[in-house]
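What you see is the complex with one protein chain gone and the rest in place.
Right after this comes chain A.
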Amino acid sequence: MINVQDTQLKAVLTGLEKVLTGHLGFTFSVGTPSIRQAFVNTDNVSVMVGMTGDIRGEIILSLDYDVLKNIVSTMCGFKIEEIDDMGWSAFAEFGNWVGAACCSAFNDLQLNTNITPPVIHEGKGSLRTSSKFISVPVYASGQIIVAHLSLGE
């Protein structure tokens, strides 16, 4: 029997590693997941991708501006000093890539999923849900990105 929480976590971590390391060339390591909680605090910027199908909910990637600039710089192939409209679009696409990679990982477990277009949140804040979050920090070449998952069958 599949433990849904382990499945979610492993699929998201697989997706994140695929994008951060496979596509963008960062090293990848994982911190300690937090216990499930009803709200999470987010950093300066977050990208949110909805998931539908056999696993439903949201994947939220939260990071600070410096990490965002590094990711967008890597995606663009040149150093970005300030995030403009194109930079925000690149960040949204990053969320899209991660969401799609998570779907691919779920697919390997015979779970059929799809994603919704990404949404970006700018500014520190809190996210709340009735279905609670698992939060796990990952490190992309030492830079922290926190993945908040609110997923269920």
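Rule of thumb we're sticking to: a contact is a pair of C-beta atoms (placed from the backbone, for glycine too) under 8 Å apart; a residue touches a chain by one contact, two chains touch by 3 or more; residues count from 1.
We adopt the following convention: contacts and distances are computed from a predicted model.
Name the chain not shown, per its UniProt record: "Branched-chain amino acid ABC transporter permease", "Lipoprotein LipO", "Phosphoribosylformylglycinamidine synthase subunit PurS" or "Response regulator"?
Spelling it out: the chain absent from the display is recorded in UniProt as "Response regulator".
Consider the whole complex, including the chain that is not shown, and state which of A:F26, A:W97 or A:F133 touches that chain.
Touching the chain that is not displayed is residue A:W97.
Touching the missing chain, which residues of chain A?
23, 75-76, 85-87, 89-90, 92-93, 96-97, 99-101, 103-104, 107, 112, 114-117
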